[in-house]
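Here the complex is missing one protein chain, while the rest keep their positions.
The chains carry the letters A, B and C, assigned in the order they are written, with residues numbered from 1 in each.
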Amino acid sequence: MIINHPLLGPRDSQEFIYLGDANLIERPDWQAANAVETFHDYLYLRDNPAGEHRELWYHEQGDRSWLVVTRNTVTHEISKVELARDVARSKGRSK
Amino acid sequence: MNQMNRINGQPLGGTEATGAPRSGQANRLSGGQIDHAKTLNFRFDGKTFQGHPGDTLASALLANGVRLMGRSFKYHRPRGPLTSGSEEPNALVELRSGARQEPNTRATVAELFDGLEAMSQNRWPSLSFDALAINDRLSTFLTAGFYYKTFMWPKAFWEKLYEPIIRRAAGLGSLSMETDPDLYDKGFLHADLLIVGSGPAGLAAALTAGRAGAQVILAEEDFLFGGRLIAETYRLGSGSGADWAAAAIAELAAMPNVRLMPRTTVIGAFDHGITGAVERVSDHLAVPAAGKPRQILWRIYAKRTLLCAGAIERPIPFENNDRPGILLAGAIRAYANRWAATPGKTVAIFTNNDDGLRTATDLIDKGVSVAAVIDTRPEGKTLAGTTHLKGATVIDSAGRLGLTGITVRLGTGETRQIACTALGVSGGWNPNVHLTCHQRGRPVWDAKIAAFVPGADLPPSMSVAGAATGDLTTSGALASGAAGAVAALDALGITARAAELPEAEDAPVNVTPFWYVKHGKGRAWIDQQNDVTVKDVKLAHQEGYRSVEHLKRYTTLGMATDQGKTSNMAGLAVMAELTSKSIPATGTTIFRPPYTPVPIATFAGRSAGKDFRPVRQTPSHKWAAEQGAVFVEVGMWKRAQWFPRQGETHWRQSVDREVLATRNSVGICDVTTLGKIDVQGTDAAEFLNRVYANPFAKLAVGKVRYGLMLREDGMAMDDGTTARLAEDHFVTTTTTANAVGVYRHMEFCRQCLWPDLDVQIISTTEAWAQFSVAGPNARKLLQKIVDPGHDISNEAFPYMGCGEITVCGGLRARLFRISFSGELAYEIAVPTRYGDGLIRAMVEAGKQYDSVVYGTEALGVMRIEKGHAAGNELNGTTTARNLGMAGMVSKKKDAIGSTLSEREGLNRDDVLALVGFRPVDRSRPLVAGSHFINVGAEATAANDQGYMTSVAFSPNLGHSVGLGFLKSGGARKGETLRAVNPLNNEEVEVEVVSAHFIDPEGDRLRA
Amino acid sequence: MRYSGFKVIKEALTGHKGWQPAWRDPAPQPHYDIIVIGGGGHGLATAYYLARQFGQHRVAVLEKGWIGGGNVGRNTTIIRSNYLLDGNEPFYEFSMKLWENLEQDFNFNAMVSQRGVLNLCHTDAQRDAMRRRGNAMRLNGVDAELLDTEGVRRMAPFLNFESARFPIKGGLLQRRGGTVRHDAVAWGYARGADARGVDIIQNCEVTGFRIENGRVKGVETTRGFIGAGKVGVAVAGSSSKVMGMAGMRLPIESHVLQAFVSEGLKPVLPGVITYGAGHFYVSQSDKGGLVFGGDIDGYNSYAQRGNLPVVEDVCEGGMSLMPMIGRARLLRMWGGIMDMSMDGSPIIDKTHVEGLYFNGGWCYGGFKATPASGWAFAHLLATDTPHSTAKAYRFDRFLKGLMIDEKGMGAQPNLH
């Protein structure tokens, strides 16, 4: 596969390491009353769609950027690639 | 014009005529794309023959009058070539000998070279007499799937009797069982347009794209370019197809933007326009040139791919349609026109289309006698110069090891015997849709040519031209090739003008579907290699295996080395008839990569044997090698395991010496392989505070702290020490095994979880050579290395201190007062290039203390004596609590893994806890991987109390010591248990003790 | 109709006229006591044991395509029970025992071939871990042997003992492990279930569940509504898709695992061999093809195909371990969709919907588990209690911290 890196352009997916569902960015609040449940859902449960999937790839053999790739799990077509750091900020994550 | 002398860069092979008699080549004709002036000697089944450059093994054997080349898989039927290409199911041989022996090589694509050796296969004792041909007599018992219904009794007989017999009978060729001596390589190519196939469509496309200046790769699986153009006699413009092809190739070869790749098979279309291709660099040579690979696996990144793979002719099954001498009509034509060879002096043709008639015409022109043309079509033009039987079919054939004649049923119903030594069969042509299916695309039915053509769901960026689209005329192929290139480049914003094209034939093939000859009780072969007959398909239908997938799997139709290229259609047609459905309604079988079989070694390339993965060497590697160190693999690293000295005959002697010398004086160990990560930034402390379970915010500058890193699920991920060199600067270490994973994890935390923390990280593992100096005399030794300006006394540089210093007269270095061994110890780091110099200097400085350099074994012994957890304990299923570090998991802050480590299942009273063990009988050794069973309890899983993770012989204590996880371990000190090891039928009584066997209070560390 | 050598001979002599379809092709009835969704190995085995073992005969198997078209027909055919953890080992040994009597049981020769499974180790630490596993097997009454380098050499002299990047330090051998003709497993169970009254309904895709006040009433399908007392889902690979229709998110990701077969060769390998320092495992089929595989591609996928990097990685492993296969040709590659779970172990459990049961999360260990999975799922469906060997395969083990993590990789499905 070829991932169109937002900074570097098309790169072979062999340079990347796959992590999984981009929801892993949204780490829950550790002080919430039901933190164990929310962390369980966060870490263990997946939508796992047959179709568009937002997922985390790490450019380990490249620039070490974590990317959020929107890819169709049936056709493998990639429709969007973003820097995970930007996505994290857009979801309100900061310090 | 002879292309053999035209292809740029292609070795001709061959030797000057040896004066060997040509008379052997009884079926050799004149002309063609072979170099008659040169003779090549080769051997088949021990007999010597002659051929010419440009021959394949099959064409040369046919020219020599040899039709019998192999045996079928199941019935061991005598077989000759069916085709002239890579779709060949029958003529498989063992090519070459010794370690280069190559099973199942298709004689039809094996390029002849001088000294070629080939043996027939899957026969015993000989090709002409094969004992297992008895299977053919028993065929009525060996129908499709018979083995699913028997061989079940008695139970034990399957492995002992039935299966060994089946296995010996099955299989085709054999491996030499020796290591392949050849080199293989891999590579990566980039282009605007990849053109697959160099027939009329491919060449027209290449000329169009090449002249437009696009970056073009033209891949041709054959060793000659031109496809059917060099196998046909019809004119292109003023000259022959071969002439036009040669001229086109000459023009393309002169274009710097065009890469011609003969002997290159495109094997698969993968995601996002990436294709795989195999270039056979040296298969046409006796032995590859020095340093040159046998084959190269190319990964081609082309913006567009144009598939010009042509079409594959299909046979018409009839009773005994598999005898040597029965070929596809187009193949006979190719052998005659391109290879100047004929499978027989008297040939008959059996066709349902006009293309079959061409073969007759060409043979007649070449002076080969055509006994008759049997044409299933009652109407249509009559061919001159031979007997043209309309509305007739071939219903049987004769000849045990080769065709001697056929039985024909005329339109009138009467039958006629016709003597012939070869029969050309044409059932029409199937567009070669193989690559269009590699991303699960499904071909669609085209009634006009009664065949499947590429569907709409092609791999993205792929388009198709020429016969592969179903347009079987040469003029159509030329035009669609040119148009295909223009369209493909247009999609890339490159304007191209279609190459002007020569006049070419545009005769329709006029195929009228005729799938198999129904007459007769005997067997009509559909899949010739796997011996699947019309009867087998009927039986599958009768037993309910009616979907294409069930049909294939039950009968093995299309599962042979040709993957059904010549057989799937007939199988489908028969099933369609039985289910009275149309062929498309019955289904289509899609193709999977690779297009043709690829040697496993080719996929591995250079990454084989000792080059499987790179080797990482430590800074002291050269010195250690000089000392005769024994090295051990630690991931990709090679580390010194121990350093044998004169007179030491057993590794234990060396390791015990290294341990004792370290504990009693001083030892040096290269610990560079531990991961080092430089962590900087105003938020660096806060960052570490979150990635480690224990607090880091308040670590003072100039101090080191042990850190335990958890995964989010609460399991221990890694541990190490972190030194604070400045307010905003830390150096953290990881275990050797987890260095990469921890770095990746930190980047995830930094970029995805806390994107605004001011923290920057970079690996410095390789930048610094780091050595542990441990033992009572460690300080004394180091004081001779560290420059006088730096006070490393216990007061000035206490346990867990760190600092930047200089050594050996001004070299910048780092010093850490940390200890893995439990001794007074330091780790000292210098820039890697000086690591070799430093260890030599330290060894010199250590002489007066009888210092040693110790390896990973001694390191392991000392960490076990000290009770430090390592890889065997951090196995991905152990929590801080299991490791006895529950107290380190701060509840006052958010850290990765802290929340989920609170789950009930991880905190039950009886969870495993890390403790120490020693044998009750001190002379007994402990064994890692033993399980703990209470004394008196039965050794069963139900009574399993835990397991031993690490053991060592402690030369200090004089007995074996072990670490392990024990249920409620913390509360069981002093208890006696059995460490059972049923694998070796042994067990040892052990005493549960503290994991800290040496200096539990840590006085030595702080000395 | 009973299959036997005698029957084969009789039919041969009478023109094979007597053979009947291996299973019927019935139209769906309006209601069944139990519907099993998924006509793969696990679904068919479930139906077979429901009928044979638990006296359930009003049972239907619904398959969206053709039976046996999923992973049971696209795997590397290995069976073994060489597991480490209490939650797994008894279950897989139960499966092994069922394999050992399967053919006589369902009267279909699935070519169960116990020619041994040998896992190689390449470091001392790996050997220690293997000894722990082998001893766990022995404590469970399962056969296991720990071989040293010489023991491995005796068994497989063709391995790379000379120029290996990672030396062979020994191996864990389970002699009772081996291979099975995968398609025959689906067909044998289908034939056996059909003979016991189970309706096997092909080309019938489930499009939804009918759930009323928390209880399942049946399933909507491409062939209309079919009522059911209980519904069992056994659609590994598509588990998230199907259970999503019941509003469930699963601790599962779908990943593609490629497998490969070489051209036919005369006998080369003694049994199954797996490489401990690279991603490669291999056996040789009765037809002579080397059947091999390695790691999953590693990204979520529902496409039954993979990509070159993994093909290359697998062949690199093969060439470093057994360099004599270099000139054997890879004939065909294909991909199967794996239910990769969060701890590498399966789930056989009830759901929050009454009457709806789930079987999945098999990662790439599903084939060897087929008989026990079918039996245990049938047990749960028929008795509403988990089978004794499958008690640990619960949904809530992740919330409770009772993971069954053989590899210790944690919640990272593509590493299991």
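Rule of thumb we're sticking to: contacts are C-beta pairs under 8 Å (C-beta built on N, C-alpha and C of every residue); 3 or more make two chains touch, one makes a residue touch a chain.
The working rule: contacts and distances are computed from a predicted model.
Missing chain, UniProt protein name: "Sarcosine oxidase subunit gamma", from among "ABC transporter ATP-binding protein", "NADH-quinone oxidoreductase subunit L", "Na+/H+ antiporter subunit C" or "Sarcosine oxidase subunit gamma".
The missing chain, though absent from the view, touches A, B when the full complex is examined. Between the chain not shown and the residues B:Phe270, B:Trp637 or B:Phe771, the one that touches is B:Trp637. The residue from B:Gly810, B:Gly887, B:Gly936 or B:Gly958 that touches the chain not shown here is B:Gly810.
Think of the hidden chain as still there; on subunit B it touches residues 183, 185-190, 215, 290-293, 296, 299, 301, 606-607, 611, 613-619, 621-622, 636-637, 672, 678, 680-683, 728-729, 756-760, 762-769, 806-812, 830-838, 841.
Touch with the hidden chain on the side of subunit A covers residues 7-9, 11-12, 14-15, 60-65, 83, 85.
The rule is simple: only the chains that are shown with their structure count from here on.
Chain centres here are Cα means. That of subunit A falls 29 Å from that of subunit B. In subunit B, 271, 274, 439, 712-713, 900, 903 are the positions where the chain touches two or more neighbouring chains simultaneously. Within subunit A, contacts with two or more other chains are made by residues 1, 19, 36, 40, 43, 75-76. Residues 1, 13-14, 18-21, 36-37, 40-41, 43-50, 53, 55, 71, 73-76 of subunit A touch subunit C in their complex. If you check the complex, the residues on subunit C that touch subunit B are 3-5, 7-9, 12-13, 16, 19-23, 25, 66, 68-69, 73, 86, 89-90, 101, 103-104, 107-115, 122-123, 125, 127-136, 138-141, 144-146, 158, 160, 163-167, 181, 183-184, 187-188, 202, 262-268, 278, 284, 286-288, 303-305, 307-308, 311-312, 314-320, 323-334, 397, 399-403, 405, 407-411. Across the interface of their complex, subunit B is touched by residues 1-2, 12, 17, 19, 24-25, 27, 30-31, 35-36, 39-40, 43, 56, 58, 60, 64-66, 75-78, 83-85, 88-89, 93-95 of subunit A.
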